[in-house]
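The complex appears here minus one protein chain, its other protein chains still in place.
Right after this comes subunit A.
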Amino acid sequence: MVSQAKGSAYVELRKTKVVCSVFDPREIPHQNEFRQLGQLYCEVKFAPFSCPRKRRPYVPDVEEKALSVALRQALEPAVCRHFFPNYQIDVLIYILEHDGSCLAAAINAAGLALANAAVPMFDIITSCSVAVIGNKMFIDPTEIEEHIAKNSTEVNHGIITMSVLSQLKQISDFTQIGSMDVECVTKVMEVLLKECEIIVPNIQRVLVVDVVKNFELKKHLEAETKKREEILKKKMDEWRSLLNGQ
């Protein structure tokens, strides 16, 4: 999607719109020691017009930093970091419109962009979130639902975001805001596991379509180059015969 980046992805969860781009590994700035594992540098930024209530300032506020850290924790188990020791991969997320489930959208976008950039990964990472208000569960909440869940005064309230590595059946990250009792949490976890499973075929399809397209484009370009090379060869032979004939 972003032509200047090594890999990129754009995810829309109904109204929430997230762009992610991934760049080549580069040297870690301000680094003295040698590290066995590569690092992931994640940064999440909100567009100034993305929040419905007020405009965001430029200084990365607490929410952006918290999201960046959460994203990094979710992606680290999925990426094969031993393949780029002492290097750092930049994963940059930009949120164009915030209508709930930002972290889930960001993790999905980052997973897709990393795959698009051909960064070696252990598995496809998918993520989903649920808002709990009282005894009701809202899967993939919108901003209004999230707002109510955070400020609710009921016994069980909050938002849980979970990201899963589907084939390996491992949970890579689990973030919870709010307070709820243990039964509620276990129920929500089962629901989230199922939801993440549902997303996987979509992601696989997108990646496969992209790879097939690139493959066909490459074949097409190679065929054209072969044709041109043949024309050039013929001309070269003509000239050689002319030179030899002289």
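To be clear about the criterion, a contact is a pair of C-beta atoms (placed from the backbone, for glycine too) under 8 Å apart; a residue touches a chain by one contact, two chains touch by 3 or more; residues count from 1.
Please note the rule applied: contacts and distances are computed from a predicted model.
Chemist: Would you kindly match the missing chain to its UniProt protein name, picking from "Mitochondrial inner membrane protease subunit", "Collectrin-like domain-containing protein", "Ribosomal RNA-processing protein 43" or "Mediator of RNA polymerase II transcription subunit 17"?
Modeler: Cross-referencing UniProt, the chain left out corresponds to "Ribosomal RNA-processing protein 43".
Chemist: If I consider the whole complex, including the chain that's not displayed, which of A:Cys51, A:Met121, A:Ile171 or A:Val206 touches that chain?
Modeler: A:Cys51
Chemist: Since one chain has been left out of the picture, which residues of subunit A touch it in the full complex?
Modeler: 1-5, 8, 15, 17, 19-21, 23-24, 41, 43, 45, 47-52, 55, 58, 90, 92-94, 96-99, 225
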